[in-house]
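Left out: one protein chain. Kept in place: all the others.
On to subunit A.
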């Protein structure tokens, strides 16, 4: 009796697990195996608390697992949470939970059923996956839509964990039949699961075909499901190409109401579907659908700044396809004083693109607005505004207007310190647009630049220096002491970046008749020996060769020195048509924010390194060619403003690299090459011969053999 009393008192005094000297884990373990249910539950809560704090409580795994089979849903949830977190650290112990998982998957409570199947398919333990079949099959046919929708997602998870098993079990067929489900949530989740599977392995399911079969169901389900499900379904619809204009019209009719949804992602996804179907119905610009899209885009401008940014990036893509879309809404894109910088920069970009060049009033208003921006204090913002002024002038193109803008920029250049770089670039852009015909404008710019004392300390960026040197080369008569100015740059040649180096090279060659020969000699020496830039070196070698050719090459030199570049028509960058199409398909995805198609962002880069190994020369050749073509497209994109390499030049230059590449791989031109070119060709071949010689011992590939035969 005394013993009993003692025990009773002892129990009564120890209520909650206290922190003893033996440590927290010991106390928690004691609590977890306590004979009192409430104490066990408290201990589980404490353990989860520790887990979320980041402490390692994985050693309690077996004790926690004992509590998994409880009728209390709250406790079950906590235990499941723990198991999900630590299953990977105790894979062998997870097997103890299998029985519970399987019986929980038949629980009367749908929430418990979901929890069981969800956990089973997400913990990366192979032993568990062996037992997943029956519960998964059962839950896929469950009467409760919430359970079915969870099970559908679980199939995708299972596929990601173990593709072979998933196919073996045949649950993919169940998944496909779930597309016919009466509940829109289930349909949406099924589509999401199928797209995931399709993305990781396109051979397993015929997603496009399935979408095609179920389009009408999707359209019906669209109105009845949650935002998330809507986005998924709209994403699937965007993959589908309508059979004819009638079907396209129906899709457009069904999707249009969703443009008014509060969720910006739904709006963008709807726009994506509409843009996909618009070409099929041949809508003209007056069609009401455009005004609806336009007002939907405008509504996105009243969202938080982060979402505005995404919207602006997407608008930029849409605008290139439909430039007339938002012209009436210019005012919306005016920068507000409290916009974050990243939104401001995008807005300026959109403003210049949006403005109608035939509308003088609008343009004049915008100039005034941009001028205001240029008087702000954020440096990046001011730079962008100055650039935008020049872009706008080039876009409007009329001389009087350009002159007015130039006056503004000159004024800015004089009044605002530390923006000379941007002003100079902007002014040079204007001059490139008007050509050298406008004497007074040239004089205005040159006298401003002439007045600057130490140019190399005044101008900071590579780009501005490059433009300054271009100015010297283009209008040498307007500068005094040009030799000294160039000499200054020459002294710091090795520290300059590549654009400045190239520009210096071009200018000095252009002016070589009026400059002392030593200057040219020094520059060519520097450019061929002390630079790491391959382009600069190649260019220098090319010039050197041209200038030192035997015989009378006055024509060639004349052409080199006195050619004038074509006038630039626009300084706004555009996407290549292929890129535009891809981006329009990927609207509202991350790729539309980066302007990089999904294919180039992740998978391709990951695979590329592996794929390079074990390829033959032929394949490599094609890969290299593709790469160059792709880069060419990117160049278009990156041409924010024009300097010496305008878009045309850029593509020409790329074209020549392509030819070079062809030359490198094709050996036939060697025979047809003109006598003067032969030495170059031959030295090139020697070079490649040397490169190939060491590998010849390892593998006598037919290509090396051919090469050797040639000599």
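Following the convention adopted for this analysis, a contact is a pair of C-beta atoms (placed from the backbone, for glycine too) under 8 Å apart; a residue touches a chain by one contact, two chains touch by 3 or more; residues count from 1.
What we mean here is this: contacts and distances are computed from a predicted model.
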Listed names "LANO_0F00870g1_1", "tRNA (adenine(58)-N(1))-methyltransferase", "LAME_0D09406g1_1" or "Transmembrane protein 199", matching UniProt entry of the absent chain: "LAME_0D09406g1_1"
Which of A:100, A:121, A:308 or A:434 contacts the chain that the document leaves out: A:100
Contact partner of the left-out chain, one of A:33, A:246 or A:542: A:33
Omitted-chain contact residue, chosen from A:131, A:146, A:228 or A:322: A:131
Interface residues of subunit A (partner: the chain not displayed): 4, 8, 11-12, 15-16, 33-39, 42, 62-63, 65-66, 69, 93, 95-100, 102-103, 131
